[in-house]
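Take this structure first; my questions come after.
One chain of protein is taken out of this complex; the other chains stay put.
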Amino acid sequence: MTGRLAFELVRRGFRRHATYRAANFAAMVANTVFGLLIGAIMLAAIRSAGHPIAGYDAPRVLAYVWLAQAMIGPVAIFRQSDIAERIMTGDLATDLARPADFQSWWFCDDIGRASQQFLMRSVLQFAIGAAIVELYLPPAGWRWAAFFASLALAVMASFSMRFIMNLLVFFTVDGRGPLALHTFLIVGLSGMTVPIGFYPPWLATVLRALPWYAMVQGPIDVYLGLRGAGGTLALQLVWTIVLLALGRSILGVASRRLVVQGG
Amino acid sequence: MTDAWRLWRLMVGAQVRAQMQYRTSLMIEASTGFAVTFLDFIAVLVLFQHIHALGTWSLPQVAFLYGLSGVGFALADLVIGHIEDLSELIRSGRFDVLLLRPVGTLLQVVASDLAIRRLGKMFQAAIVLGWAISQLDIAWSLTRVAMCFVAIGCAAAIFASIWIAGACIQFFALGAGEIANAFTYGGNFASQYPVSIYGPWVRRFVAYLVPIAFVAYFPALAILDRPDPLALPHWLRYASPIVAGAALGVAMAIWQVSVRHYRSTGS
Partner (left out) sequence: MSMIEAVDLVKQFTVYRKRGALRRERTIVTAVDAVNLSIEAGEMVGYVGPNGAGKSTTIKMLTGVLTPTSGDIRVDGLVPARQRTELARRIGVVFGQRSQLWWDLPLVDSFDLHRHLYRVDATAHAHRLGELVELLDMGPFLRTPVRQLSLGQRMRAELTFALLHDPEVVFLDEPTIGLDVVSKARVREFLAARNQTYGTTIILTTHDLDDIERLCGRLLIIDHGRVIYDGGLDALRDRYEPHRTLVVDLVAAAPPLEVLGTEVIKVEGPRQWLRFRRDTTTAAEAIARVAAVAEIRDLTIEEPDIESVVARIYVDGI
């Protein structure tokens, strides 16, 4: 995979998703409404408690809500079945016959997609949130830098997980199983519904070691300064590498099966 | 009216028969639905680890709201949720085929599916509702029981009208259907919590514009016979049937207008 090809793929991924203007706009509206609602509920919870919960005061919990909503796009929480679709239509064989590396191809494509979602959706959504409610904003410049690095790693970690789950479709009869499981796991374990810090401490510790933590709550923790940035970034990197490697071996198994079955 | 019911039964019956052929797939989807909606409730449980009440509402009371809204929502989803796929119908030209038949388009769209897999969600909400009822000290009477059923029906009707009205966006902006999610799924989410915790603007929105407050909040006030922290007029607690009827009426009118627009602009 040459640098030139990689750049082209990223650009194409970006462009492809940029054309869905109406859908992007609609998603933004939906996420903004959810941001307002979930924010209201979290605020009510903190007010009822009378004190911050697990280190989350009002500005921090609102930042959590709006960040989580803003990350839905780039981290692809709900929509991630491109590869699975190509498997189900039988196009996988043609894709594997290409001279470029399959996993790297989709990786670059995903970076393009995530960049588009980030620039044309997340930034706007978050800005709207910041304008409407009083959100916590990190004071130090390095924290912002660490956050963006963490965000990039979250995208990659999410990709590597999605890659595996999509490929698993190859081994099942009905494509819906692995994808449904993936959505369930990522919504449940990544901290999308409620901050992981709210869970009982033992459970929170377990969840923070899992790959899904790297996808949503991890970057948020870096942003809020609730946990060490270095440790989180390292965890994200490790999981990304591990999952990418796992993805490659599963891909190897699938390709060998394809060859045997004759595509 | 009975004509429409008969037609709905027949068309849906045929669809369900076709779906039943894929029984295992159905079971998997129902179980996944059950599991995913359960995550929603876990969030509520987690919150209540740190607080004793949300506003003036205890965990069982919030669970009651959650269950009531959830069952109503799942019921509406079962019958009409697939209207979200309207954009597919329009894009493929199959909506035009509906216009060729001597039956109203809305009835045809509604009768085109009955999503059996949604029963997983309904089951989950029913369990939460059951648990809530077991924990609460409700003064049960025949009226109160009837009120529960009526509340569920009205909740379903209100969600159905939001679904219909939301789908109509696709007649005007084909790709923008997701906006409706803010009001259907968002509406479900908003109605799981007491309206009293929302700020004044949100409260006005969910009472008058998209009547989410009448899905669970007001009926719960009546059934649980508890004071309203907002001190709103007492009769509102019993207004759900009127609101549900009006909502359906408005939604159907919006559909008519939208189809008229579609018929003059083509696809």
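The chains carry the letters A and B, assigned in the order they are written, with residues numbered from 1 in each.
Just so we're on the same page, a contact is a pair of C-beta atoms (placed from the backbone, for glycine too) under 8 Å apart; a residue touches a chain by one contact, two chains touch by 3 or more.
A quick note: this is a predicted structure, and the numbers were derived from the prediction, not measured.
> Which shown chains does the hidden chain touch?
B
> Among B:Val97, B:Ala146 or B:Val257, which residue is in contact with the omitted chain in the full complex?
With B:Val97, B:Ala146 or B:Val257 as choices, the missing chain is touched by B:Val97.
> Of the residues listed, B:Thr2, B:Ser141 or B:Ser264, which one is in contact with the missing chain?
Selected residue, touching the omitted chain: B:Ser264.
> Which chain B residues touch the hidden chain?
Interface with the chain not displayed, on the chain B side: 6-7, 10-11, 14-15, 17-18, 92-94, 96-97, 99-104, 260, 263-266.
What we mean here is this: only the chains that are shown with their structure count from here on.
> Which residues of chain A touch chain B in the complex?
On the chain A side, the touching residues are 20-23, 25-27, 29-30, 32-34, 36-38, 40-41, 44-45, 48-49, 53-54, 174, 176-177, 180-181, 183-184, 187-188, 193-194, 198-200.
> Help me check something: in the complex, which residues belonging to chain B touch chain A?
24-25, 28-29, 32, 35-36, 39-40, 42-43, 46-47, 49-55, 173-179, 181-183, 186, 189-190, 193, 197-199, 202
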